[in-house]
Structures are given as structure tokens and as C-alpha cells.
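With one protein chain removed, the remaining protein chains of the complex are shown where they sit.
Going by the order they are written in, the chains are A and B; count residues from 1 in each one.
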Amino acid sequence: MTEREPSSTRTFKSRRNFLRQAALTGAGATLSAVGLASTGLVSSACLSGAWAKDEPPMGTWPTGSSGDSVFIAISVPRTGPYAVQGEDELKGYELAIEHINIGHPLIKAISPKTTKGVLGKQIKHGVADDGAKPNNAVQNISRFISEEKAVLMTGGTSSAVAVALNKLAQREKVLYVVGISGSNDTTGKDCARYSFRECFYGETAANGIGPVLLKIFGKGKKAAYLTPDYTYGHTVQKSMSEYLNKNGGWTTVTNQVSPLGAPDFSSYLLNIANSGADVFLNINWGRDAVLSIQQAKQFGVLDKQKLVVPYQVPFLAREVGGDLMAGVYAATDFWWTLEDKYPLAKMFVTEFEKKYGYKPEWGANACYLQFAFWAHMVEKAGTFYPPAVIKAYESGEKLQSTVGEVWFRPEDHQLVRPVVIVRGKAKSEMKGKEDYWEVTEVLPGGPLMQKPDAFGCKLGAYT
Amino acid sequence: MFNGLVLGALLALISSGLTIIYGTLGVLNLAHGAMFMLGGYAGYVVFQATESFVLAIAGGALFVMAAGLLIERLIIRHFYDRPPEDQILVTFGLAICIVELVRFFFGSLSRSVPPPPWGAGVTNLGFMLYPTYRLAVVAIVAIALGALYFVLYRTRLGMIVRAGIEDAVMVDSLGINVFRVFMVVFGIGAMAAGFAGIVNAPVVSLTPDMGEAILVQTFVVVVIGGVGSFPGAILGGLIAGQIISITSMINPGYAYVMLFAAMTLVLLLRPRGLLGARSRD
Partner (left out) sequence: MNTSRRLHPRPFLYEALTALGLIAAPFVLPHLGFAPNTVNQILVWGLFGIGFDILFGYTGLLSFGQSAFYGTGGFIAAYLLTQNILSSVMLALLVGTIGAAVVGLGIGVLALRRTGIYFAMITVAIAEMFFFIENSPLSGYTGGENGIPGVPAPRFEIFGMRLEVGTGWSMYWFLAAFYFLGIVLALRIVRSPVGAILSAIRDNPVRAAALGHSVERYKLVAFVIGAVYAGIAGGLLGVLQGFMPPDAFTFETSGQLVMQTVIGGVGTLFGPLLGATVWLFLSDFLQQSVGLGASWKLVLGVVFVLLVVFLRHGLIGGIKDLHRWLRREKAPESQVDDGADGLAAMDRPMPGIVDAAAPDRPRERDEAAGPILTATALTKRYGGLVANSDIDFTVRRGELRGIIGPNGAGKTTFFKMLTCEIHPTSGTIEFEGRDITGRSVTDVCQLGLTKSYQVNQLFSRLTVRQNLTIAALADLRGRFRLDLFRNPAHIPGLQERVEHAMELVDLAGRADTRVSALAYGEKRRLEIGLALATSPVLLLLDEPLAGMSPRERVETVRLLKSISRGRTMIVIDHDMDALFELAQWITVLQEGRILAEGTPDEIKGNSSVREAYLGGVLAP
């Protein structure tokens, strides 16, 4: 039979086990507390001892810029629905870094004080794939910040990513220059002191293309919208319909809201086809835009209604193919034929094509400019100290760019820049392989923008 | 509602592939969506080379069938005696590999295959204008399903497959090389998906990620129709198509979520689906 220990021993053993376990848990907890405290103590000791300057250290300053190179953190989608646009943005970034590092004349035209690198330091960078998911972007960038002490971060393509990175930048006290982001909120209610946006957005697109549409189509038209179901989609749709309905007496006969990444738009397009609309405004982006336009053609929507793309998508014409984009009006940030109008644009397009073998889309342009502006601001401030660089941005200084003279609006960190209206060319009109669009107007940005506080922007603290 | 018929037809074809694979092999092929996508791309390549739509369909379908045979022989075969979770996981991993391989070779930029000339344009159905090619899809799918039906119900191979769906062990004991049957079934199932992929290509543009959404919808169809049931896949596909189109008329955003709600309902109330046989638990 089994040995039976006397009950007293068993209780003693169980009590001993209990004590052992309690001690272990207690040890774990104490060690954690000690660890917490010591890390705090150690880090503050370390920093206050070694870096006695007039400003206290913050974010990755001065550690990130104390060597002979600085690091830029880049998170773009390389897989997923916006991968195509992400790769284009990345090319813009990398071209800019290359140019800054060698002191290319194009950079010098935008940032006159640049010699080689930024304040003499070469730029190194790291790229991570976020698949246009905010969580991945935040994790990627956080890793770069803590590991490489990045002095600048960038990312976007999806406005959700941009908003998340806005918050991260503000928290980590690292400057963030936005890539592509079309939502009003990025410099609206979700704005951040540490974030700067170069590209156009829903409100300026609507106000830019609105009058053009009224001019072309006239008043009192019926509009059908195809809107992707997220903030960018809703803000653009709202801006567009407000403008058109208020100023031109248009009516919105239907607003079809489609989920992001919808595999098939037939239901929505049938509703649009049956709506009796005159104009079909497609706010979808990325692959959704390509697919919905192709299917719109299949359903005969494009034969009866005029297509308008209020916020243009890089590579749209290339991907959609055929003559689908002929006569289609869109508002965009940049198109390479602007090289005829702006000398810097010509330089940019030439350099880009030389390096990558195709003409840049507006994502690449936006990203190139963002890095160029940042280089200029740092040179102007003479330091990498974030509040100083921010103040340089907020000085309202007029900058040179591939779309003429621009400046950052200090109240919401949005670049005041023109909106480019383009019209799609039919195959017969195209003079070259990439001659997809014709620039019809370049509208000054200032009048198109909302009042600085209209969207609830409250910039955060400097430190 | 008519649109639902068209949506459903395609789903029916893809789902029939998934359901016979699951029914016979007991493997839930999470790579099915990837095979759909692969068929689209394979057909695209053939189309670029030959400009013939018919050849593109044949090429796409055959390529995916070959891929399916290869995958079954090399990988899936070793998983029959492993727990079902392992099977799910390996097909899950294979799906990722296939998608990323395609992205590696073709990039993320979408590719299009134009519809054949006889399918281009719009047909006036009287009550609505409808893309001609989508009507053609229904016809093509119907033919394909018919062919599949013929193979399953009128040939010896099909009889063995259906017997295998009911009782694979028994079929094995009867001296029939079950493994060869499994391999063929997997190939046929994959081919169904690949065929659907290239047939559908003129409707959507091809991207590496397009299989993912289809996969989840295919699950829904298979569950509703009944796992392992070929007629169930057809019925389930048609029902799913209707659910999507009817919900779209009311509130388009909810269309795909309604599919999941329907699937959950079926799983709770009648897990073997509408036409499914016994459960495979």
C-alpha cells in the first residue's frame, strides 16, 4: 500500500510549499519594483551626468545626432493593398536621402544651406513594411527609435497610419513628416506638434476640383458617390458634397459606402447605375479605386455618368488601363508634366527617371519634398533639437519646391501648396508611354484651405 | 438579386473544389484562395503569350491542377496521420508562401486580363444593363460544374471519390490506392479554384492578395451548403450570392458581415449544413 505520511508532516510540507511559492512571487514582484526604480535611477543618472547642456535631453536628442550620421525611420506598405503606392513613396525617400548626402543641386535649391548631409552628418535609414496597418507602423517606428535613435520618422499612405504616427511622434518627441495622407484629420483634429504634412487633402481637393466641376458640368447636377468606409473616405465625401451642393446646387442621389478591400463592387455599382446620377465621384483609393473603376466600366456606369476622382491615386491610370481614364477629372498633388512649368520639377523628374526608369507619381514627389524641407529646417535651426526645428517650420518661411513657392502654416503644420487639377488623356492623345494626364489648372492652395481651427486642431506641447 | 446569381455562381465553383477536398481528404485547404489567385496569374501569363482567352483558361486551370498535385504529393500526403490542426496550419503556411511567391515574381501592381471580344460590353436585359462578360461567367461556370458533376457522378473515379468522402478507410480496405485518389481529388479541387481564378480575371484585376477575401467567403459557402457535399456547394454559393446582393440593397457596408452572421447561424443550428451528410468530427 502507499506510504502514508503523518498528517502533520503533510501539512508542514504544504505550508512549506505555500511559503516557497509566496516567497517566489514576492521575489518576482520585488525584483520588478527594484528593476523599475533602478532603471529610472540609472537612466536619469546617466543622462544628467554625461550630457550637461543648456537644454535637457528629450526623445532621441542628442543621442541620435551625436555621431557623424543620423538615422531616419521609414515605414511603408510593401505588401497589402497599398503596396504599389508604398514602393513609390519609398523611392522618393531614398532619392532624397541620396541627394542630401551628396549635396545635390536639387536639394540645394530647396535647402540652400545643405552642403553634404544634414549639418554635415550623413543620413542612414531603415525601412520596414507595415502593410498599411497602423499597429505595424507604430511597432516598426518604435523599434527604430529605440534601437537606432532615429531623429526623423516617416510613413503614411493610409491615413490611419498617419494618425497613429502623429500620436507616436508626439509621445516620443521625434519629428514626423507625413507621406501620403488624404484625411482632413491628419492636420485637423488629430494634428500634432511634431508632425508636418506636405500633401493635399480632402478639403483642399474638394475646394480645388469643385469649381472645375461646376464649370465643366454646370449647376444642379446629380452626383453619385462611391466612398470607402474609413475616415479618409468620409471626410473627402463630406467636403466634396458640401462644396458642390452649396455652391452649385448639386444633389447627392446616392452615397454607396464600400468596405476597404472589397473584392467586388457590383452591388454598389448597380445601385449607382440605377441612381440616375450625372456624375460619378469615386473616392476609393489604391487597389479599390482601380477595381471599382474597371468594374464601373463593365457595368456601363462610365457610359452614362462622368467619372471624377477627387483624390487621385498614384499609378491609377497605369493600372486601370484602356481608355477608362479619358476625360476623367482628378485633383492631385503633382504630375510630371509640371516639369514644363517649374524648373525644380523638371530636375526632380529627370533625376527620378534616371535612377528608377519611370516618371514619378505624386507619392514619390511628396516624400522627396518632405525630406528636402526637413533638411532645410534643420540647417536653418542649426541643431537637431526638436523644438528648434519645429520653430523653424513654424516661421512661415516661403520655400522653393517642385510646385513653386510653398510654406508651412504654423497653426496646423499643413503645407500651403497648390492643388493640381488634371484630366485624363485618351490613348490617342498620349504623346508618350506615361503621358496619362493633362494638367488643366494649378490652383493656389491658400484659398482652398479651411480656417486653421476649423477642424479642431490643437497642436500639442513642444516638450 | 440577379447580381447575386452571378456572384453565387463563381463562389459555387470555387467552393465545390474546397468541399470535395475536405470531404475526401479531411483536409481544410486554407490555400484554396491562393490557388484561385494562382489560376488568375497563370492564365494571365498564357494570355500575354497567346492572346487567346480560351488557351488562358485552359492554361490557368491546368497549371493550378499541376500545382495541386505537386503540393499534395510533396506535403499534404504526410499530414494525413497528423492531427487536423496541423493540416490547417500547413495549408495556412502554404497559402502565405504562394501569395508571396507570386508577389515576388509579379510585384504588387495589379494586372488585368481583358474579357474576350464576344464577352465585352454591356447587355440590355430589359430590367437592367449588365456586363456581358459576367453573364458569360455564369454560363462558363455552369459548364464547369456540369463537367465536375459528370466526373463525380458518372465515372468510376468519381464513384471512388464519393465513396472516399463517405468512408476513406473502407475504400482503402477495398484495395483501391487511396493515396492516388486523394492526389487526384486535391488536383481537381485546386483546378476548380484555379479555373475560377482565370475565368474571374476579366471581372477583377489580379493582385497577389485577391485570394484572401475569396477564401473566407468560400468557407461560408461550404458551411452553409454542407461540408463534403457537391450539390451543397452549389446551393450554398447561390445562397451566399443572394445574401450579399440583398444586403447590399439595404445597407451595402454590412453585406459581407451578413455572410458571417449566416455562417454562424448555420453552424449553431445545423452544423452539417443544408445538404451535408454526417459530421466529420
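By our rule, contacts are C-beta pairs under 8 Å (C-beta built on N, C-alpha and C of every residue); 3 or more make two chains touch, one makes a residue touch a chain.
Computed from a prediction, not measured in an experiment: that's the story for all the values here.
Although one chain is omitted from the display, it touches the following shown chains in the full assembly: A, B. The residue from B:N3, B:S108 or B:S248 that touches the chain not shown here is B:S108. Checked against the hidden chain, the listed residues A:R171, A:K238 or A:K306 yield one contact partner: A:R171.
Against the chain not displayed here, chain A makes contact via residues 1-3, 5, 13-14, 17, 20-21, 24-25, 27-29, 31-33, 35-37, 39-40, 43, 78-79, 83, 87, 126-129, 133-136, 138-139, 142-143, 145-147, 158-160, 163-164, 166-168, 171-172, 185, 190, 229-231, 260.
As for the chain not pictured, it touches chain B at residues 22, 28, 75, 78, 82, 84-86, 88-90, 92-94, 96-97, 100-101, 103-104, 108, 216, 219-220, 223, 227, 253-254, 256-257, 260-261, 263-264, 267-268, 271, 279-281.
As a convention for this text, only the chains that are shown with their structure count from here on.
Rounded to a whole number, the gap between the C-alpha centres of chain A and chain B is 37 angstrom. Within the complex, the chain A residues that touch chain B are 78-81, 83-84, 87, 229, 256-259, 261-264, 266-268, 270-271, 273-274, 287, 290-291, 294-295, 298-300, 303, 315, 318-319, 321-322. Chain contact summary for the complex, chain B toward chain A: residues 3, 6-7, 100, 103, 107-110, 112, 114, 122, 128-131, 133-134, 203-205, 207, 209-210, 213-214, 217, 244-245, 248-249, 252-253, 255-256.
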